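All protein chains of the complex are present and in place, except for one that has been dropped.
Showing chain A:
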Amino acid sequence: MNSTKSHAPAAAGDAPAAAAPAALGARRAPSPRSIATTIFSRYATVLLLIVLIVVFSLATDKFLTTQNWQNLIVTQAVVACLALAAILPLVAGEFDLSLGYLVGALAMLGAYLAKHGAGIVAIVAAMLAAGLLMGLFNGMLTVWFKISSFIATLGVGILLSGVTLGLSDGEVLFSGIPTTLTDLGSGSFLGIGTTVWLALLLAAILLYVLEHTPFGRRLYAVGGSERVAFLAGVRTGRVKMIAFGGAGLLVAVGAIFSLAQSGAANPGFGADLLLPAYAAAFLGVTTYRPGYYNVPGTIVAIILLAVGFNGLNLLGAPFWVQPIFNGAVLLIAVITARAESRAVKVG
């Protein structure tokens, strides 16, 4: 899907116009100023994060406490899984808009099985399997039936919201959730929640897969130009199926974390996580590997948005300031990144 690439500052459309100057200025040694520019453009979100932490620490003494940070981070484990899930299809040039509804449906499936007496192994296995299957189903619609993933996954998502309602009958399910699961949700290691560690482990695995394996390189190539990748012998269909399937698995992990942390499944849960997950993925494009969807940038983005949320809350900002902050950060970051990458290219 072409619209994906328009988020990336390094997209093909910019290249031909910049071709001549880039080729001419090739042998120029980097000046200190251009190095500073590079650092700024690559790590602007990191700098912003540091600035926010300093400001909030000075403004309120409740911000920089262990208690506050433990809460702040642990609430991000589920969003992190969804953002990682969003990246996989995005890198391949596709969207998965079903993941918000899917995380709700899978959490509900887990709670439904628990209510009917299923054990921990059965619950987790069923959630993972269902997540994988739904991911592959998204892939099938996109790859085999050649439906735009934007539309196909939106359709799947709406369908899943119905499944959630059906399973729950409109009620919050909380009975019979195995204690092993809720222990996982409340447990911690070195003061940081177990789910956070697991989410970081997943991020590390995804980082390795995307940047250090042949599969990752092929995935970026498919996203850059499916035609070129196909002609270069990449099984583009298979690569996309794996991306969607992987996204489904990551969503399932997010659903398990959610069920573990809250000990219940709410039929309204999930849909409103879609936009934060995508905001983090898009914001991540401005950091670490500018112009490409990447894992470290996304993780920084999640923390940045969480710190903003938390700090504004502590400062007593009204409830409606929060979305305005998130939206503004995303827009400003992407606009600055585009301007920076232009300046670098033309120079």
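In this section, contacts are C-beta pairs under 8 Å (C-beta built on N, C-alpha and C of every residue); 3 or more make two chains touch, one makes a residue touch a chain; residues count from 1.
The criterion applied here is as follows: contacts and distances are computed from a predicted model.
**Q** UniProt protein name for the omitted subunit, picking from "CO dehydrogenase/acetyl-CoA synthase complex, delta subunit", "PASTA domain-containing protein", "ABC-type sugar transport system ATPase subunit" or "FAD-binding protein"?
**A** Missing chain, per its UniProt entry: "ABC-type sugar transport system ATPase subunit".
**Q** One chain is left out of this view; which of A:L64, A:A232 or A:I324 touches it in the full complex?
**A** Per the contact definition at the top, the residue touching the missing chain is A:A232.
**Q** Where does chain A touch the missing chain, residue by residue?
**A** 5, 8, 10-12, 14-16, 18-30, 213-214, 217-218, 220-221, 224-225, 227-235, 291, 345-347
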